[in-house]
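Note that this complex is displayed minus one protein chain, with the remaining chains in position.
Then we have subunit A:
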Amino acid sequence: MAEEMRRNLMELMKSTDDVLGIIVTDRDGVPILKVAEEEAPELGLRPTFISTFNIATDQAGKLGMGRNSRMVCVYGRYQVVHFNHLPMVVTVIASSVANTGQLLALDSQMAPLLASLTNVVDV
């Protein structure tokens, strides 16, 4: 089952243009499922980078506009999209020229996969 989920995630990554990696982690950045191209930045796949989203999303939820669900961070050569499915976090790393709207639409495409991972992480 793990192999099939990884294969599906890989298929999703390859079918979306300019996506370099998709990582499903817990709130501290510990990976549950990870698929990445060789060109993906290695620093972006580490728990130290992904765990910053946990802090940012907590603080962003206190701005009076409800719970923070997604966050897009655009850098010089890459862009990173985080989806808040606490206790899980999905991080998509793509090149800066990727279609951000298409990356955001990956959320609905990954919904069945995330539904099957509900019991993996302790709440």
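Simple rule for what comes next: a contact is a pair of C-beta atoms (placed from the backbone, for glycine too) under 8 Å apart; a residue touches a chain by one contact, two chains touch by 3 or more; residues count from 1.
Rule of thumb we're sticking to: contacts and distances are computed from a predicted model.
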Of the listed "Spermatogenesis-defective protein 39 homolog", "Ragulator complex protein LAMTOR1", "KIF-binding protein" or "proteasome endopeptidase complex", the name UniProt assigns to the chain that isn't shown is "Ragulator complex protein LAMTOR1"
In the full complex, which of A:Val30, A:Val72 or A:Val97 touches the chain missing from this view? A:Val30
Need a quick check: the contact residues on subunit A for the chain that isn't drawn. 1-2, 4-5, 8, 11-12, 26, 28-33, 47-48, 51-52, 55, 59, 62-64, 108-109, 111-113, 116-117, 119-121
